[in-house]
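A single protein chain has been omitted from the complex, and every remaining protein chain is retained in its original position.
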Amino acid sequence: MKYLEPETVDEAITALASAEDARCLAGGATLVAMLNAELVDPKVLVGLRKIHALRGISRTADGIRIGAMTTHDEIAADDRLTGATAVLRSAAGQIAHDAIRHVGTIGGSIAHADPSADWPAAITAAGASVEIASSGGTRSVSADEFFLGYLQTAVQPGELVTAIDIPWGPENARGHYLKFARVDGDYATASIAIVLAMDGKRCDYIRFAAGACGPGPLRVVAAEERLLGTELTAEDIAAAGDLLAAEADPVSDVRGSSEYRRLLIPRLLQRAITLVTRQ
Amino acid sequence: MTESVHIHLRINGEVRSLQVETKRTLLEVLRQDLLLTGTKRGCNQGVCGACSILVDGHSIRSCLSLAVAMQDRDIVTIEGLSDGARLDRVQQAFLDAGAIQCGFCMPGMIITAKALLDRNPRPSTEEIRHALGNNICRCSGYVKVIDAVHRAATT
Partner (left out) sequence: MPRREARAKATGAAAYTDDIVLPRMLYGAVLGSDYAHARIRSYNTSAAEALPGVKVVLTGEKLDGKLHGKCIEDEPILATGKVRYIGEPVAAVAAIDYATAKRALQLIDIQYEELPAVFDAEAALASDAPPIHEERKRYGGRVPPLENPNLASYTAFKEGDAEAAWSQCDVIVEDTYETPAQQHMYLEPCSTLAAFDRAADQLTIWTSTQGVFIVQYAIAKWLGMPMSKVRVIAPYIGGAFGGKGGVTNQPIAAALAIAAGAPVKLTYSREDDMTMMKSRHPSRIYMRTGARRDGTLVAREARIYLNTGAYADEGPFVNAIAVGFSRGPYRIPNIKTEAWCVYTNHLKAGGMRGFGVPQANYASELQIEAIADKLGLDPIELRTRNALVTGDKFLGGQNVDHGTLINCLEAVRRASDWEARRARRPVQPGKRRGVGVSSAAHVSAMNGAGATIKLNEDGSLTVNTGAVDVGQGSDTVLSQLAAGVLGVSLDKIKYAAPDTDFSPYNHQTGGSRTTYTVGVAVERASEHARDQILEHASEMLECSVEELELRPGGLVGVKGTATRELPFVSIAKRALYATGGPIMGTANWVYEAERFDPKRTLTAGFAPNAVGVFLFAALIVEVEVDEATGKVAIVEAWAAHDVGRAINPGAVEGQIQGGLVQGFGLALIEELLWDDGRLVNPTMMDYKVPGAMDVPYEIHPIILEDPERTGPFGARGIGEIPLNLAAPAVCNAIEHAIGRKVTTIPATGERVLRAMI
């Protein structure tokens, strides 16, 4: 395995092109564990740590831009992530533990696209888009179109995730990430990422996604529409939760059976909405 | 055949130059090449925390760090905390609190506690539990470990 440490995105793209199975090394929290377990064996590994352009959080005209190599703890600590973007901050603070949050990056996590991870649902609920660079330039893909399946994304060979753009959303929007795990710091058994805004008693914006309940983040527009314009009564939420659960395709694994996960979805949605509306 | 490269690592204040295969983790290099065996391998998956080391003051997992990607970082292992004669106050507090049983998790636990106390000198019990949440101890039930961190904070 050849190890390269480019200092610019262009150099990184050139390096990625040097072997068919080249992989990027971001924080390493997942990839090095996979190397240790001999689950991957790339010929070229492209370390991204020296590309300063991939780091950091900045305000843009419409929201917040997070560089792909920004770590979970940097995101969790940034108090500019308010309103709709708060769902990211909330999620970041619940990923694994300090030692992992300090090295793990948002770009590394979403590019891996493990449906049990916390970012896919969070950026989906936030309505974020992912910037992807290639030798031809950059393109932007909405989170809804980014996650294609279990460990599958819109990123093509030779491409690199460079940033995530999160819109502010409507005024009064607020976000929250509700994670349920067997033990502290584990992958979610199920999670709900939610962004909503209220107009008086009525909900005039809502977007949510369930994590760990299918091959990718689970977003069901009909479930959102069921709540839009309502007062978010327990009955409304239960109905929306059922719509969401009906579309879920969870696996049965050590964290819970698929039936349990289906049971959890409406329950967690209820709790997430209660928490976010109380904020 | 995996490629090998020449690297420099700054460990416990000394620069070590080494020839390492690119796939090797810092944990392996510490234990096998440098015989700094105080850093332990419990899971090799980043879950147990026995391999925790300080990198630029943060507790991180040496099993999840490729050695080649750790150049120009400031690395401190458990051996770097004291010469054995005079203990670091965190080590001393773990002794005094009776927190150490089998000891296999302890280098990682002490390193993580040290990182916590360096950024938060008087942590609450909740903050200690959070910070140590990913350092597994199978012996103690954590009570005396938490006591030890409180003790270190007040000495």
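Should a chain be cited, it is by its letter among A and B, assigned in written order, with residues numbered from 1 in that chain.
The working rule: a contact is a pair of C-beta atoms (placed from the backbone, for glycine too) under 8 Å apart; a residue touches a chain by one contact, two chains touch by 3 or more.
Bear in mind the structure is a predicted one, so any value in this text is a computation, not a measurement.
Trainee: Which parts of chain B are in contact with the chain that was left out?
Mentor: 31, 35-45, 47-48, 50, 77-79, 81-82, 84, 87, 91, 94-96, 98, 100-107, 110, 125, 128-130, 132-146
Trainee: May I ask you to list the residues on chain A that touch the chain which is not drawn?
Mentor: Contacting residues on chain A, toward the hidden partner: 37-38, 180, 182-186, 189, 253-254, 256-257, 260, 263-264, 267-268, 270-271.
One rule holds for everything that comes next: only the chains that are shown with their structure count from here on.
Trainee: Looking at the complex, which residues from chain B come into contact with chain A?
Mentor: 2-3, 5, 22-23, 25, 44-46, 49, 52, 58-61, 63-66, 68-69, 112, 130-131, 133-134
Trainee: Which chain A residues qualify as touching chain B in the complex?
Mentor: Contact set of chain A toward chain B: 1-3, 5, 25, 28-29, 32-33, 35-37, 45, 47, 49, 96-100, 102-103, 184-185.
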